[in-house]
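Would you mind keeping the following structure in view while I ask a few things?
Removed: one protein chain of the complex. Kept in place: all other protein chains.
Up next is chain A:
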Amino acid sequence: MITRKITRKWEKLPGKNTFCCDGRVMMARQKGVFYLTLFLIVGTCSLFFAFECPYLAVHLSPAIPVFAVLLFVFVMAMLLRTSFSDPGVLPRALPEEANFIEMEIEAANGNVLAGQRPPPRIKNVQINNQIVKLKYCYTCKIFRPPRASHCSICDNCVDRFDHHCPWVGNCVGKRNYRYFYLFTLSLSLLTIYIFAFDIVHVVLRSVDSGFVNTLKETPGTVLEVLVCFFTLWSVVGLTGFHTYLISLNQTTNEDIKGSWSGKNRVQNPYSHKNIIKNCCEVLCGPTYPSVLDRRGLMLEDSCSSAPSNGATTVPLNKSSNPATQTTKSSAPLIPNEHTPDEAKPSIGSGTQKSSSSPKEEKPSSPISPNAVAPAVIKESTH
């Protein structure tokens, strides 16, 4: 007898994300700073609409509050779009794929003597005539595609990983980078706009009533100016930094790690060497779909046992099947290694989910390819 309980796939996704609205919204776990961002933006704009706009609409032009509203709506839309969307998370390898990769690696490594550290898992790939190293992710059990990186806060590999932004409460990656950039850009404009019109308002009023009286009449102005002043430096700076990155087609992650800088390093193979082309690719490129399928249905059979391989009948209903086997991957061959440096061959603890290697995010990650000659799986396509 088979009982079926319908759950959506997002409920079983590994990683440290929170989901809302039945899987439509996807964010990181810590949302405190995001709420602060919301509060600052909404609060400052409310003060602007309450104190400045009535005066300026009458004395200068009604277009001023109208434009401010449009800008505010745009900023909020971009913020929510950045925060709520899937940044480009790569799903973890299912057991068969993980095993397949393990066997490839073992075949390439040959025999490793007991007690010796296995070499680090790296694949060399040639991209646009440059050699790029693909690293193996021990948590997700995949070789990360170029430009992907593992976020230790969200515990996911993210494609074209830029950085994890606590202000938006989400990672910034391939799918939401342009929204993030438009958010910082429009927020810069909004901040400058509010700041400028605050000054104009205070000046105009001071002419009539005097400076101190003006401040007493519109106390909100002081608060706005303070917030805008500090926001200006950080957000405008950030926008400038990301404009620079976009023009070079680099990610923050690559910039911090210095992947493409320095004499002996590879030049950026993804750049078109043309600022306009780079900008167009990042900002006007195709809208990539999410590969996570958060809202797909998972059918759980009460009498299911999760076989790893062997002769089992596999129903051909593609939408339901493979996800019912454990999504918390447990490759029996290499169960619990964090990085090659910390290799603990503990065979038999296969069901324990290996935690993410926290070294991924730090710029000076201690990879030791020089100490142990890496077994490199060279890929050369014909």
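The criterion applied here is as follows: contacts are C-beta pairs under 8 Å (C-beta built on N, C-alpha and C of every residue); 3 or more make two chains touch, one makes a residue touch a chain; residues count from 1.
In this text, contacts and distances are computed from a predicted model.
Undergrad: Missing chain's UniProt protein name, "Platelet-activating factor acetylhydrolase IB subunit alpha1", "Golgin A7 family, member Ba", "Trifunctional enzyme subunit alpha, mitochondrial" or "pantothenate kinase"?
TA: Options "Platelet-activating factor acetylhydrolase IB subunit alpha1", "Golgin A7 family, member Ba", "Trifunctional enzyme subunit alpha, mitochondrial" or "pantothenate kinase" narrow down to "Golgin A7 family, member Ba" for the missing chain.
Undergrad: Where the complex has a chain not shown, which of A:Val66, A:Ile127, A:Leu226 or A:Ile256 is the residue touching it?
TA: Only one listed residue reaches the unshown chain, and that is A:Ile127.
Undergrad: Given that one chain is not shown, which residue among A:Gly15, A:Pro91 or A:Gly169 touches it?
TA: A:Pro91
Undergrad: Which parts of chain A face the unshown chain closely enough to count as touching?
TA: 73-74, 77-78, 81, 90-91, 93-94, 96-97, 100-101, 103-104, 107-108, 125-128, 132, 134, 142, 145-147, 159-160, 179, 182, 269-270, 280-281, 283-289, 291-293, 309-316, 318, 322, 377, 379, 381-382
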